[in-house]
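Every protein chain of the complex appears in place save one, which is left out.
As written, the chain order gives the labels A and B, with residue 1 at the start of each chain.
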Amino acid sequence: MTQTLKSKKAVEYLLTVWVIITLNFLLPRLMPGDPFLFISGAEGEDIARFSEAQRAYYIDQYDFDSPLPVQYGQYIAALAGGDLGYSIYYNEPVAPLLLRRLPWTLLLVCSTVGLSTLFGTLLGGLSARYQGKWIDRLLFIGLIVVSEIPAFLLGLVLLFVFAAGMQLFPLSGAMTHFAAHESAWRIFCDIVLHATLPIATLTLVRTGGIYLLARNSIITVMARDYLRTARAKGLGRLRIFWRHALRNAMLPIVTRVFLSLGTLVGGAILVENVFNYPGLGRLMREAVMVHDYPLIQGIFLLVTLTVLSANFLADLIYKRLDPRIDTGAAFPAVREAG
Amino acid sequence: MNEKNQFTMLKLENLNVTYNTRPAVRALQDVDLALAPKDTLGIIGESGCGKTTLALSIMGLIRNADISGRITFRKQVLTDMRESTLRRIRWRKIAMAFQNSLEVLNPVIRLGEQIAEPMYAHFKLSAREADQRVAELLELTGLEASWRHCYPHQLSGGMRQKALVAMALSCDPEVLIVDEPFSSLDAESRHAMVHLFQELQERMGFAMILISHSLPAIQQLTSRMITLYSGSVIEAGRTADMLRNPLHPYSRGLINAAPEFFQYKDLWGIAGEPPVAGSIDGCPFYPRCVQRDGPCKASRPRLQHVGIERMVACHKGGIETVLTARGVIKTFKLENQTITALDGVDILIRRGEVVSLVGASGSGKSTLAHILVNVLASDTGEVQFAGRRVTGHEATARMGGMQIVFQDPSEAVSPRLKVLDAVREPLDIMGWADRPDRDRKAVNALSAVHLPATPDFLHRSCHALSGGQRQRLAVARAMATDPALLIADEITAMLDPSTQATLLRELKGLQHTRGFSMLFITHDMHLARKVADRVYVLDHGAIVEHGAAFDVFDHPRSRHTHRLLDAAFDHDRSIARATDRNISGWEKS
Partner (left out) sequence: MKARVTTGIQFLRRMSAGGKTGAFILLAFVFVAAAASIISLHPHRQISGPPLSPPGPSHWLGTDDLGVDLWAQICHGARVSLIIGLGTALLAGLGGALAGILAGYAGGLTDAVLMRLIDIMIVLPDLPVMIVLAAFFGPSLMTIVIVLSLFSWVHTARIVRSRVLSLKQRRYIHAAETFGAGMVYLMHRHFLPEIFPLAAVSMIRLTGRAIVAEAGLSFLGLGDPTSRSWGLIIHHATNFQGIYYTDFWTWWLLYPWLALTLIVTALALVGRDLEKMADPRMMRGHGKPI
């Protein structure tokens, strides 16, 4: 049963991947009008005019003259070889460009996931322990309010208050430009300084959701019979909480962490732009501003496929964590905690 | 409550537990309990009566509640202890096998680890030692040791139950509390589990508290038992005695309703519902009690000794006696023969019970009935109704007294009287209330036996009624006086099976709701088996055997009873078999 289910999920995953790749392929070809005469008209923007050379390059790149299936074949072949095209604006192949910017986005995303899960779970546990008391109510209202505010709005607040206003943090970038650092430690501190506000923004926004889930999950688990059995056995409090309660309560949290990666990525894109952080999000905006289509497509593909893989991974991990799953019911623990 | 010279290991004194819900729920009230080493104690009661709360209190696992009173284990006062000290006693000295549900064991931890956990907490063991002990424990309870690597949901219900017992015994406790271990098991597994407990208790020597709905299990596994009702102990005593002879109406109701004991009797529960715990000031059983009185409502009865090793919480000291007959002797003189109809008969009928008097025709049953209602005088002997000696007709010529319904329906009622008049007759004679009230009561009585109350029927002459209708009318007439005891003397002998069935069902229904006692006299063993709580067997004027119906019918001691039962059951069975053969033979050809 597990085997067929695994393969079913794998098929679904591959199907979705194919849909994304094909969508990516079709987009420039579906655009209304002549794609290369399109000019953004917002004031104060860089208006990318395509020079004849660029235009010629693009037409050659996309090969609009060949029949569609042939274009598709070429596209797939190129993808398989790791060739994501060539960026006109940055004047280099897309793939290495992405790889250079990727680590910064990863830094934001991974730190956020780690911190928000940690804080969310701890605060949720705290709330569950003191359910109904003032600390629970305070945390509840506070975190809910903060989590409702959209990430980029919150980011703006932090930027203007802490960076521009109090000047505690730098206004942009991932590292101080043109700085020569003496040691690895200094480099590390510099990076942390620049990353603090973006990470703080994203973490604040996400913690609320995790907190709520953790709180409910822990409360549900604490009421379960096996917790009573554990206490009856005379086990120590720490062991009961850690091995019995948390082990069960974490299941829906873990699932949620993986499933909400898509939203997190969206938030990260916006936040990078607020703080001028040189990750993939900022790159994407720049690419859109200058209509660098290969770059846009490259980023799109990378980001989307990553999120997809994370979801697929979530499925697999969940099955390992919860030994009860060997039927088709997906994520019953998530529904349990509500 | 146990012998004074035995050392009391676990003692509960005046335990009161009130949950802090809104509104507050008084789960246990003034509970006293004592347990000696190797003792076995059974606890019975309806759902919600506080059994599980009691078990959890002993373990110290009650939360969000006010607890007062004392629980002492080997001179240590558990109720005063801090959580950290209590933790050392839990499982090591007092362990519990919880009621088996899917969530009692942690679903994401392997079985072996869960069984080994308490051992690590209480002893210093290496991993290998622990694993070995886990394997031993599993095999002790009849499971294969390889199951310790599996998850709880991979085991069946019965296996999980055994695993729970294995886990409970892991630290070799001195007291084992078992909460409803048989509820999800089929008969075979139940048998096996009972045997398992017997073996384990002998082998490991722990004292056991068994909470169960299954009365046969209580019977087989425990030497003493208590009944819990609405948070209080209402009866306590030796198991064998209590099951045979319960002294509290509630215990009796529970036991009467157990199909394992009364296999042929129709199932009747106890009318009504238990109250929300602690909500009643007086006796908690008051609304459902067949012998309730004024003082019962005023105050809560305390648990008191009413015999050797028996305690009951009842203002009346247990189930009251309605009728006693002692040493009744009756002889008839015919020409030169003296026939001894009754040769020293003793009978005792209690409130709310159905006693069946069985015996062959001519054994003296009707004679006894007539003597009881003083239609016939006895030679010697005394009959007492509600504690007072019966001399004239005081017992029958009153409301709430004794009434008799005779065998022959054609003679039971005067054919000239109209229906309403016939039913109202006893009330008229007694001069009870005024005419409209009497009419109303008569009509009620008719409705109770499902006879029509239409004006047409009420004014019909009795000679126009069928035998079955007349018999029911006779019952209605008796019921109009709200009797405490109804003597039914072979009332269905002259009726066809269908009418008989209807009449008996109605009668039993009335008995159940109104709670009167019934002396059901019959020669038909099948019928007796269907209605009786207790049985008296009469043979040639002497009571040869009496006792609880399940004892007399299933394990008769007297030879005569054996003969009667053989004649009734085997004989009829062999007729049925022969009929089958005839039929199958006929079909073949």
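Here, a contact is a pair of C-beta atoms (placed from the backbone, for glycine too) under 8 Å apart; a residue touches a chain by one contact, two chains touch by 3 or more.
All of these numbers come straight from a predicted model, not from anything done at the bench.
The absent chain, not drawn in this view, touches the displayed chains A throughout the complex. Annotation: of A:Leu99, A:Leu122, A:Leu138 or A:Ala164, A:Ala164 touches the absent chain (contact as defined above). Only one of the listed residues, A:Tyr86, A:Phe152 or A:Tyr277, touches the absent chain: A:Phe152. By the touch rule set out above, subunit A reaches the unshown chain at residues 12, 15-16, 19-20, 27-28, 30-32, 35, 38, 41-45, 144-145, 148-150, 152-153, 156-157, 160, 163-164, 171, 261-263, 265-267, 269-270, 273-274, 284-285, 287-289, 291, 296-297, 299-300, 303-304, 307-308, 311.
Everything that follows uses one rule, which is that only the chains that are shown with their structure count from here on.
A straight line joining the Cα centres of subunit A and subunit B is 67 Å long. On the side of subunit B, the complex with subunit A involves touching residues 59, 61, 87-92, 95-96, 98, 101, 103-109, 117-118, 121-122, 151, 153, 167.
Across the complex, subunit B is touched by residues 224-226, 228-236, 239, 243-244, 247-248, 251, 321-324 of subunit A.
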